[in-house]
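With one protein chain removed, the remaining protein chains of the complex are shown where they sit.
What follows is chain A.
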Amino acid sequence: MECKVLEYDGSWYGLLTLIFEVYEYKYEVSAIINHQRAELQSDFFAQNARITTNQQKAERVMKGLKAKTGAQGLTELYEAYLSEIKGVEMLILKAVQYYFSLQQAGHKNYAHPQIIEIKKIVKSVSRERHRMKAFVRFQRLSDGIYFALVEPDFNVLPLIVKHFKERYADQQWIIYDGKRNYGISYDLHEVNEVIFGEEDVMVNQKSIANGWHEEEAFYGKLWNLYFKSVNIKERKNTKLHMQHVPKRYWKYLNEKL
């Protein structure tokens, strides 16, 4: 059997199609390349197989996985994929191969090496998702939109859509990932992806502040004051504080600026 390098388009469905074709053509896979992030031009590797994303194939893999390992097992793989960690595609492929080789639900096998690895990644992703729910700080703009800029370690915006949509159902909001340069935007009806091109200005804290609603500064000040007032200095515990609010998140938090 020949060892193949597979290329896909970086999408979740692309990766699932790839998995489908591994079974279809009985590929032995030596590496998986995300075409979006590939550094080398891929025609350099003429022997690479390029996967064309195919919704039907992807959905068949999803269905198969769900039957094999339940919705939770599938969700875990999706979350691992969102981590964008180098090599995660290969790990996901191996986990799927392990699942399909089993009789029972494999995602509960906490002692299997690949599953442990996946769980570890899922845990980090889920921690990041939780942090976004906590540390997103909306700033009200003069046009009434509540805007937040974030730079999550992993690509977690898809995982927080539901939370913010349900919670802030009566206000327009945008959460923008400055690192990946896209955002999610709620218009009182649905959530869509937005990308700000060059001519748009709202990309950094300074330009956001220029667009503030007249009350924004006052409420920011109140919040700051509140944060200071609830501190009990006799109990100071900086180590614990840093553990909960790692420094790299401080830039979102107006009370820490």
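By definition in this document, a contact is a pair of C-beta atoms (placed from the backbone, for glycine too) under 8 Å apart; a residue touches a chain by one contact, two chains touch by 3 or more; residues count from 1.
As a convention for this text, contacts and distances are computed from a predicted model.
Trainee: Of the options "ABC transporter ATP-binding protein", "Peptidase M42", "Branched-chain amino acid transport system permease protein" or "DNA modification/repair radical SAM protein", which is the UniProt protein name for the chain that has been left out of view?
Mentor: According to UniProt, the chain not displayed is called "DNA modification/repair radical SAM protein".
Trainee: Who touches the missing chain here, A:Asp9, A:Glu84, A:Asp153 or A:Glu255?
Mentor: If we include the chain that is not displayed, A:Glu255 is the one touching it.
Trainee: Against the chain that's been left off, what residues of chain A make contact? List them.
Mentor: Chain A touches the missing chain through residues 108-112, 116, 130, 133-140, 146, 148, 166-171, 188, 215, 218-219, 221-223, 225-241, 243-245, 253, 255-256.
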